[in-house]
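The other protein chains are all here in position, but one chain of the complex has been omitted.
For chain A:
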């Protein structure tokens, strides 16, 4: 997910024709983190056998939890102390329902934290584009990218066109800027197609 947290760096990567390398890296990262996470650290608090026993005669209902393996997950192993005398145990146990459950708290924690950080990063980037970017780019007369502009489209495209052609200094910053401009124009186009002209995705 580093690619999404640092989109500028990722654009650079794309330009250096290490596009494939970065994609491979990303895929390896994703595919090798998540599944092993699932099997990782099955700590003892993450498995249990849960038996629910309903009210029986004059005994009230009760829930029993115990940390046993799957083949021991039945009424006889889990329900302790047994509330009924020996000859009633079978009838009582017929009513109880035992389920083996396991979970991985690490997976849940990691996934939620990854999700929240991606959302936070996207929000920060959006705030940057809306607030900070226009101030930096004041001489370029590049208007804010988040608003629909139907009137300024020609002015904007003319203003944006000189950036890639002409004197390509090829510095890192120039390329990043060029990539970002291109991405912004793409999003603008998509926004016009979907939101303004309603040509797609009614």
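Basically, a residue touches a chain if its C-beta (ideal position, glycine included) is under 8 Å from a C-beta of that chain, and two chains touch if they have at least 3 such contacts; residues count from 1.
To be clear about the criterion, contacts and distances are computed from a predicted model.
S.K.: The chain dropped from view, which UniProt name applies: "Pyruvate dehydrogenase E1 component subunit alpha", "Electron transfer flavoprotein subunit beta", "Protein TRANSPORT INHIBITOR RESPONSE 1-like" or "Chloride channel protein"?
M.R.: Looking only at the record, the undisplayed chain corresponds to "Chloride channel protein".
S.K.: Using the touch definition up top, pick the residue from A:82, A:119, A:132 or A:173 that touches the left-out chain.
M.R.: Residue touching the chain left out of view: A:119.
S.K.: What residues on chain A make contact with the chain left out of this view?
M.R.: Here the touching residues of chain A are 3-4, 10-11, 14-15, 19-20, 23-24, 27, 30-31, 34-35, 37-39, 45, 48, 52-55, 60-63, 65, 94-95, 97, 99, 101-105, 107-109, 111-115, 118-119, 122-123, 126, 129, 146, 153, 157, 161, 164-165, 179, 182-183, 185-187, 189-195, 197-202.
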